[in-house]
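Every protein chain except one is present and positioned as in the full complex.
Naming follows writing order (A, B and C), and every chain is counted from residue 1.
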Amino acid sequence: MGHHHQNAKMHAVTILANRPEAANIFTLEIDWIPRDKLLGGQFVMIWIPGVDEIPMSLSSANTTSTLTIQKVGEASETLGRMKPGDKIGIKGPFGKGFEPTGQNLLFIAGGVGIAPLMPAIVTAQEQGKEITLAIGAASGDAIAFRDKLTSMGIDIRIATDDGSEGHKGFVTTLVEELLAGGNYDQILTCGPEIMMAKLLELANLNKIPIQCSLERYMKCGMGICGSCDIDGLQVCKDGPVFDGQTLAGLEDFGKSKRDRSGKKIGF
Amino acid sequence: MGHHHQNAKMHAVTILANRPEAANIFTLEIDWIPRDKLLGGQFVMIWIPGVDEIPMSLSSANTTSTLTIQKVGEASETLGRMKPGDKIGIKGPFGKGFEPTGQNLLFIAGGVGIAPLMPAIVTAQEQGKEITLAIGAASGDAIAFRDKLTSMGIDIRIATDDGSEGHKGFVTTLVEELLAGGNYDQILTCGPEIMMAKLLELANLNKIPIQCSLERYMKCGMGICGSCDIDGLQVCKDGPVFDGQTLAGLEDFGKSKRDRSGKKIGF
Amino acid sequence: MITLDNMNIETSIAGLKMENPTMLASGILGQTGRSLLRVAKEGGAGALVTKSIGLEARTGHGNPGILELDTGLLNAMGLPNPGIDDFEEEVQIARRSNVPIIGSIFASSPDDFANLASRMAGHGADAIELNLSCPHAQGYGVEMGSDPIIVESIVKTVVEAIQIPVFAKLSPMVPDIASIALAVEKGGGHGVVAINTMRGMSIEPEMGMPVLSNKIGGLSGPAIKPVGVRAVYEIAQKVKIPIIGVGGINTGRDAIEYIMAGANAVQIGSGVHYRGIDIFKKVSQEIQDFMQKNNYSQLDEMIGIAGVK
Partner (left out) sequence: MITLDNMNIETSIAGLKMENPTMLASGILGQTGRSLLRVAKEGGAGALVTKSIGLEARTGHGNPGILELDTGLLNAMGLPNPGIDDFEEEVQIARRSNVPIIGSIFASSPDDFANLASRMAGHGADAIELNLSCPHAQGYGVEMGSDPIIVESIVKTVVEAIQIPVFAKLSPMVPDIASIALAVEKGGGHGVVAINTMRGMSIEPEMGMPVLSNKIGGLSGPAIKPVGVRAVYEIAQKVKIPIIGVGGINTGRDAIEYIMAGANAVQIGSGVHYRGIDIFKKVSQEIQDFMQKNNYSQLDEMIGIAGVK
């Protein structure tokens, strides 16, 4: 065919470990790695036989890979009960990931949005970049990768909804402070779209390039069914990571998405 | 698949030249070469659109390939009328070819049977082997590749049915003389099966290894239809070149073949 | 719209003019107006077929709904769609492409088909494609599309209800597809689209179960090309109305096989996965390259020639 497409074949893979990561968040280690070097933000479709198939970012990929998952419904909860030796199906990896550029990077995670940021943070640190990470979470015990990030010596700023740790309130307020004080070359973020829409405004205001990782309901993950459409772009294939310039031109960003039937609905 | 099979895809190829080779025999040069190094005896299936598809040995393969064809019926006659620029279909190459071993080689061609021997003769000469070639033909003007063989300095012995050149009568008589005089390491032959059956006897009598290239009616050329069956071997895939040991164990060799329906018929 | 020079590869189907013979097949990026627009502008498609739309919104089957196999794709999306009412905006946006918009619809009775067709026409579609062949949505597919009498009656009812051309898309899972095409012609249909996917299944041995949540899906892509070419060939021997060929088209040569079998235009679905959204441009270019090398100057010269030789 001559064209390098991300193939969408199903592979049965074995779960090697299931570790608690934070309140309501766990990490599955699987006996599988992507073919090419992983960019944070790239994701796989995980088939839980008899239950569902859902998109999931790869939170790391070395000799094994990990998925870091928040329990929100049947599929994620079923995954949470899985034990070493259990099997799941995997398709992918799919999509375009983060591409950190510049020296001084500001990462901003909303909740489990830290998962797709992790591979980018690790790579950026290996490349000797300066890293600041702002995390917004429901409470202090819901912050994933805390040990890992601390041992890496990352400068972490925390905002919690309940004020149990760090700034009480929105992470965006925290970011406004950081932007006022710091001199960042790039913002990389994943979290609720409303949060990211606000961050896009802040980035534009401060003339800092930004990359955001989006979520839409995904059926194929491979760019053909149209279920994840945002203004004619497919989040699964053209994203999930988009740059600020692209996002600024989209009518739907931060405003509306599609339900499983393709109907437009507001956020 | 991990298994190297001879693929049977159809390719349209262009005829570059159509040269007379001998009485009733012509050589087509085609804009196509086999993927791997050719062994004499390996063949292709040639599709003449609207007419037929027939097996044909490759008489050479370098930057282009050649087919050397005797006019015997509709397909071969249609090919004889083809001009540069005309197109034919080709599948292959198929089958197992000659493997010259030893220093002093006796090649024996019956009629157009010289065609599959040519690549083996050329290779053997390149490797510095001693070559004797016995040719049986209807008459002196029916001997193909005469100029080429002469310019190569090959020792040619001729037998003709009409006595117009060389020994009058069977080439096998000529071979009996050669075997009495010479000291051959191997016999390589292609021609009528009755001739080759006689040569197998002579080879066994003289304890000389022999390889014969057989013909059977071919439909698939790829070893699955069973049309070219000889004692459970498929001439297209297990042959067309067989060694004397294999042939000695076959009931059908020199005695019977199958018609297009699979019925056994005598020679 | 893209302009392609050298060879003339314009074609037309029942009065719809196309600058090149490649259309987007139904169900691929055809759910939103903006993605349709993009397939025309960025992708180079000569016409666009929408996702199949029904009377009501449907979420479709659960995930997994699709996977890639060694020789093609297998999907059981289950006809998800926002319903005909919500689809007006999408058609309106798609129309900005200036290429023909073909509204695909599915229903379970002739009257529902006619109802949907007139609303789709009202939304601004240039033609209607009747999906008579979905292999994995109970009550909406092959059951109807394999009976010539039902097919004729659906086509007739729709043709009488609207002013724009009506095409019927057929399933290959029948003993004699040409007789179904004949029923389309008899019903007054303006064109036949062949083929839809073939019912297939993929089982994951480690799990001991079918992968698709619906178990059975529709096979598309390279695997079904020989079946589609044969179907178009057989239909071309039997009917006079135009034929749109679809199934496993990835390259210009694939498209040419369909055209030589008798197709006036082709559709591409799975190929968007294999070669990207600009596959329509690539295939159009490859068709032109072939024509140049083989001394054709008009697409018309190739249409159906494999059936007359």
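In this section, contacts are C-beta pairs under 8 Å (C-beta built on N, C-alpha and C of every residue); 3 or more make two chains touch, one makes a residue touch a chain.
Just so you know, these numbers come straight off a predicted model, no measurement behind them.
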List the shown chains that the missing chain touches in the full complex. B, C
Residue of C:92, C:109 or C:294 in touch with the missing chain, whole complex considered: C:294
Residue in contact with the excluded chain [from B:28, B:137, B:222 or B:247]: B:222
Hidden partner interface residues of chain B, rising order: 1, 3, 5, 7-10, 12, 45, 47, 49-50, 52-54, 87, 89, 91, 219-220, 222-227, 229, 231-234, 258-264
Residues of chain C touching the missing chain are 69-72, 74, 142-143, 146, 171-175, 198-203, 205-206, 208-210, 215-216, 219, 222-227, 229-230, 233-234, 253, 256-257, 260-261, 290, 294, 302, 305-306, 309
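Everything that follows uses one rule, which is that only the chains that are shown with their structure count from here on.
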Which is the least count of steps on a path of touching chains running from chain A to chain C? 1
Centroid check, CA-based, most central chain -> C
Based on the averaged CA atom positions, which chain is farthest from chain C? B
From the C-alpha centre of chain A to that of chain C, how far is it in Å? 36
In whole angstrom, how far does the Cα centroid of chain A sit from the Cα centroid of chain B? 66
Rounded Å distance between chain B and chain C, as computed from the means of their C-alpha atoms: 50
Chain A: which residues touch two or more other chains? none
For chain C, what residues touch not just one other chain but two or more? none
